[in-house]
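Removed: one protein chain of the complex. Kept in place: all other protein chains.
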Amino acid sequence: MDLGSINPDLLVAALLLASTPILLSAMGELVVEKSGVLNLGVEGMMIVGAVAGFIAAVESGSPALGFLAAAAAAAALALLFGVLTQVLLSNQVATGLGLTLFGLGISSLMGQGYVGIRPPASPRLELPVLSDLPILGPVLFSQHALVYLSLALVVGVWWYLRSTRSGLVLRAVGESHEAAHALGYSVLGTRLAAIAFGGALAGLGGACLSLVIVPQWTEGMTAGRGWIALAIVVFGSWRAWRVLLGAYLFGGVSVLQLNLQAAGIAIPVELLSMSPYLITILVLVIISSDKRRAQANAPNSLGRTFHASG
Amino acid sequence: MIRLERRPAPSRAWAWATPLLAVLATMVAGGLLFAFLGKDPLLVIRTIFWDPVLGEFAFYYRGQLLVKAGPLVLIAIGLSLGFRAGVWNIGAEGQYIMGAICGAAVGLAFYPLEARWLVFPMMVLAGGLGGFLWAMIPGILRTRFNTNEILVSLLLVYVAEQILAWMALGPLRSPDGSGFPGSRNLRHYDAAANHELIAGSGMHWGVVAAFIAVILGHVLLSRHILGFNIRLAGASPRAARFAGVNPGLLVLTCLGMSGALAGFAGLFEVAGPAGQINIDFNVGYGFTAIIVAFLGRLHPVGILLAGFLMALTYIGGEAAQATLGVPAAAIQVFQGLLLFFLLALDVLTNYRIRIDARARA
Partner (left out) sequence: MKITLLAAAAAMSMGLPAFGGSHGDGPVKAGFVYVGPIGDGGWTYEHHQGLLAVQEHFGDKVETVYQENVPEGADAERAMTQMALQGADIIFTTSFGYMDPTINVAAKFPDVKFEHATGYKRADNVSTYSARFYEGRAVQGHIAGKMTKTNKIGYIASFPIPEVIRGINSTYIHAKKANPDVELSVIWVYTWFDPPKEADAAKALIDNGVDVVLQHTDSTAPQAAAAEAGVISFGQASDMSEYAPLPRVSSIIDNWAPYYIARVQAVMDGTWESVDTWDGIGPGMVEIGEITEAVPADVKAEAEAMRDALGSGEYHAFTGPLNKQDGSPWLAEGETADDGTLVGMNFYVEGITGEIPN
């Protein structure tokens, strides 16, 4: 097979950026699920982040302010979910789906005056010296700031969950909310904080689409990426490193299939368009077929309602 | 301080009152939203909730409520069985698509044979089988390889969408369509068409199937050992294992049943209201049905009611768009608000609000 015109360096650079919105949202959802909460509203939070970030960036002229606004708006929406599910004890699955419906609607109401506008450019972050390295330089050290931020977050989340006291409490709450409550930890506070964090990251993921990758505002522009982020958390079996792997695998195959088409490789297009989903399933089957370890990492209290009685 | 105290048993009075209260609260909140958008709130709310049922053109809308609620209820009944047992089928949308493709393919293969007694039943079987087999993929991967069914069923929705596009552009494309995508219209092929049973009523076989599913679902859950096993496995997987429930078989049963029902829904839709396989055939019934299942508290009768309520907001919402110029997005927000209020106020059914004595002291 002649892969002639495909340039591997450019391919890697493209996949790093293309995977970032999914990676950010999935890292947020990972923390939420680790605390025992299943929020299916990622798509809704992403799109609200996308529109809020876009509006703030256009009005202020500053992409940085846009990202902050995106995180804040999506976190606020997530807290609505938090209050409903944690204080009013509503069903998490249905509330999450409702959040997606609500988010899609409210985002298009908010964005009505912002169609067809070009946002201020978010410059690439050229790391001095490193970006001048041959081959590796342009690929690894000349990306948008969000790419580095998302990678830093993977390390941060991994370290936080594994090595900090507060991360331990969060995991305990996710494993057994009764036990954590009995030990005197605040289940409600921990979960609300996790939910807000998850919302903020989903918002950043959305803004990454509307300010960096696309960049423009159109209704429904997340086009299902929030759902993929949810799937990637499961793919990663609730481990930060495997979520990273999953996001890059999915993003990588998506970008690769387009490149194969551009290079004129004779593989049926129908098959190529399905390939990101099929390959993700296949890889998960292979790594989860080890019965002893699989699913051991899923938080025990995931999706269950907690009420501190008495 | 205010706190919640669990009732010894769910309050029957509140179980009926909370949905009404939620609808009222939504009317107030939604009314504010519509007023903010410069629309007459009373008029919009009347258009959404009143006109489709009792308004001037209700003779048409009532039938449309059945058309819209039918697939939602049919799919949600199947999903509720799995959700009760802790089996997470998020991919009903994909099973719905595959049911439609398989059923339509069988019907088109018989074209132009005019033997309805043969063609239509074969299509129904193929539709159910298509959904069943598509749901078996996450089922078998879960039982054989321990692969999480949430991920597999969800990702298979996207695969099914790609297959749908391929079918509409390739193998099932109408030979008389001069190169345009889309299959022959099954409604123009009498042996395969899922016509209305009483003209103008909206009642087609899919709606009948939904009602049958509600009854069978109720019998299954309240009278049958399988229903007992499902409830037991959901409440306590360990207890279920001690009671001799085979967990693998239960997963396959739940996924299989929900897949088959979603497949039926797809077939009845493609042979009836939709008419043809096309790139954009699916419109999200499989996802909305998840909301319907939980809104109905996973209870067959509750699902029936929830299905009609969701259908009402769709039909009424469209009417408000077309007659009053309310943006589609505002209707989505309104539906979201309705869900939030329904879900949040449900707390009153199971809990009592208490002003804590310690706070006063």
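Here the chain labels run A and B in written order, and each chain numbers its own residues starting at 1.
Definition applied: a residue touches a chain if its C-beta (ideal position, glycine included) is under 8 Å from a C-beta of that chain, and two chains touch if they have at least 3 such contacts.
Keep in mind it's a predicted model, so treat the numbers as computed, not measured.
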I'm checking contacts with the chain that's been left out. Which of A:L10, A:A64, A:V155 or A:I286 qualifies? A:L10
Among the options A:V87, A:A262, A:L282 or A:A308, the absent chain makes contact with A:A262
For the chain left out of this view, which of B:L32, B:A235, B:V283 or B:V301 touches it? B:V283
Considering the whole complex, which of A:V83, A:I213, A:L245 or A:V283 touches the chain not shown? A:I213
Which residue numbers on chain A touch the omitted chain? 5-7, 10-11, 14, 18, 21, 108, 111-112, 115-118, 209, 213-216, 218-223, 225, 254-255, 258-259, 261-264, 266, 268-270, 273
Since one chain has been left out of the picture, which residues of chain B touch it in the full complex? 56-57, 59-60, 64, 67, 162, 165-166, 169-170, 173, 178-182, 185, 187, 196, 199-200, 269, 272-276, 278-281, 283, 315, 318-319, 321-323, 325, 327-329
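Keep in mind that, in the parts below, only the chains that are shown with their structure count from here on.
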Any idea which chain B residues touch chain A in the complex? 4-6, 37, 83, 141, 144-148, 150-152, 154-156, 158-159, 162-163, 165-166, 170, 287, 290-291, 294-295, 327-337, 339-340, 343-347, 350-351
Taking the touch rule as given, give the residues of chain A at its contact with chain B in the complex, in rising order. 80, 84, 88-91, 93-95, 97-99, 101-109, 112, 219, 224, 227, 230-231, 234-235, 237, 270, 273-274, 277-278, 280-281, 284-285, 288-289, 291, 294-295, 307, 309
